[in-house]
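Let's turn to subunit A:
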Amino acid sequence: MSPLLRVEGLVTRFYTDEGVVKAVDGSFFHLGADEALGVVGESGSGKTVTALSIMRLIENPGRIESGRILFNGEDLLRKSEREMRRIRGKEISMVFQDSLSSLNPTLTVGAQIARVLRYHTRLSRRARWRRAVELLAAVGIPEPAKRASHYPHQLSGGMRQRALIAMAISCDPKLLILDEPTTALDVTIEAQIFELIRDLKARLGMGVFLITHDLSVVASFCQRVIIMYAGKIVEEADIHELYVNPLHPYTRGLLRSIPPLEGEAERLESIPGEVPDLINLPPGCNFGPRCDLADERCREVEPELVEVSPGHRVACLKVGAPTMGGGNG
Partner candidate 1 sequence: MRLVICAFIVFAFVICGPAGELRVGISGEPWNLDPALYTDIASVWLIQNIYDSLVELSVTGEPLPQYSLCEAWEFNADATAITLHLRPGVRFHDGRELTADDVVYNFEWILNPDNASPVRKALGPVEKVEALDPYTVKVTFTYPFPEALQYWSRALIGIVPAGSRSHGESPLARNPIGTGPYRFVEWKEGSHIVLEPFPDYWMEGIPPKDVSRVKFVFFADEATKVAALLAGAVHLVDWVSPRDYVALQDVPGIELARIPGIQHQYVALNLASHPFGITADEVGDPVAIERALMARKFMMYAIDREEIRDEIFYGMATVMYGPWYPDSVWFSPALRGRVLHDPEKAREYLERYYELGGEKPLKFRIIATNTGWFVDIATLIQAQLKEYGVEAEVIPLEKRTLFATLKTLDWEAAVEDFAHGIPAVLRWLYFGYYKVPNHNHWYHETPDLPPQYFPTHPGHDEFCRLWDRASSEPDPVKRRELVWKMEEMLVENVIRIDLMMVDSLLAWRSEVRFAEGAVQRLGTLHLKALIGLGND
Partner candidate 2 sequence: MRAYLVKRATFGVLTLFIASLLIFSLLRVVPGGPVDALIEEEWDDPVLRAQLRHELGLDLPLHLQYARWLGNILHGDLGVSIVLYQGEPVGKILLARLAVTAQLALLSLSIALLVSFPAGIVSALWRDRLPDHLLRLLALGGVSTPNFFLGIALIVVFGVGLRRGWGVGGYIPFGEDPWGWLLHLLLPAVVLGTDHAATISRMLRASMLEALGRGHVLTAKAMGLPRGDLLIRDVLRTAMVPVVTVIGNSAGALLDGAVITEVLFRLPGLGSLLVQGVYARDLPVVQAVVVVAVGIRVAVNLVVDLTYGFLDPRIRYGGNGR
């Protein structure tokens, strides 16, 4: 079965006064219809821009330079704005990070959901409102009929996020993109939200593209993971494989910095150095300056994403080719 989403050679740049920001520099990945794909990276790694590129929400001074984004076989980059509007919210939905600012403060929660339904469905006004209440119930909001008449500022953080999710799934999208959906929430709520999403995914049969900087979140939820650094994908693998056999030095750094749930809290290690300036990227491998394996060649040649074992791809000169030594260093 061909994947739901296939991204090929996506290049997105921002033309600012200080220079050209290479936000996404040639991404290749895919997502199956029932899959949950996690995208992990620090801020500035290009994960959100990737998502916005898929949604075609990149605006001046940003531009999608090249590539193909195949959704159900059709290249989204070739579609007209009008066609995209029909897709957004209906076929592909996105849930953003800060729920308070993501909701219109002057409309009730129910009205905002109903509004989406209005433009994507033919339901009558009353049916729309009923559906909105149903959706609020489906995302686990108690007293949904009453809550639908509330304004966003009258709801708690967790409830707002649920409402946003309700809005996103209101038209049964095939692909749900979540950009750091729980960063602003505390751990227990976070767990509830993910349980909800998992539940919805199973019931509605959606593909989920989860963006996060938190590897532990990915572990509990996703089937596959992509690690991004400075605009490039540096590693891609099944979640289990990644945890057992992280290959890219960056990935290994990330894993080392997760506090373990059990056992002694070993020294947490952070990765030395800083994320590079996307306008002035270092020559060669983007991660080079922070990598303790880097050598001369790393500073000259940009590594390509290469499949090292089935389903496991890495972009590292030290790890890449199967002929080169195993990366235990």
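Annotations
One rule holds in what follows: contacts are C-beta pairs under 8 Å (C-beta built on N, C-alpha and C of every residue); 3 or more make two chains touch, one makes a residue touch a chain; residues count from 1.
Here is how the candidates were picked: all candidates are chains of the complex that A comes from, given by their letters.
Only a predicted model underlies this, so the values are computations on that prediction, with no experimental measurement involved.
The contact partner of subunit A in this complex, picked from the candidates 1 or 2, is 2. Only residues 55, 57, 84-90, 93-94, 96, 98, 101-107, 115-116, 119-120, 151-156, 164, 167-168 of subunit A touch candidate 2 when the two sit together in their complex.
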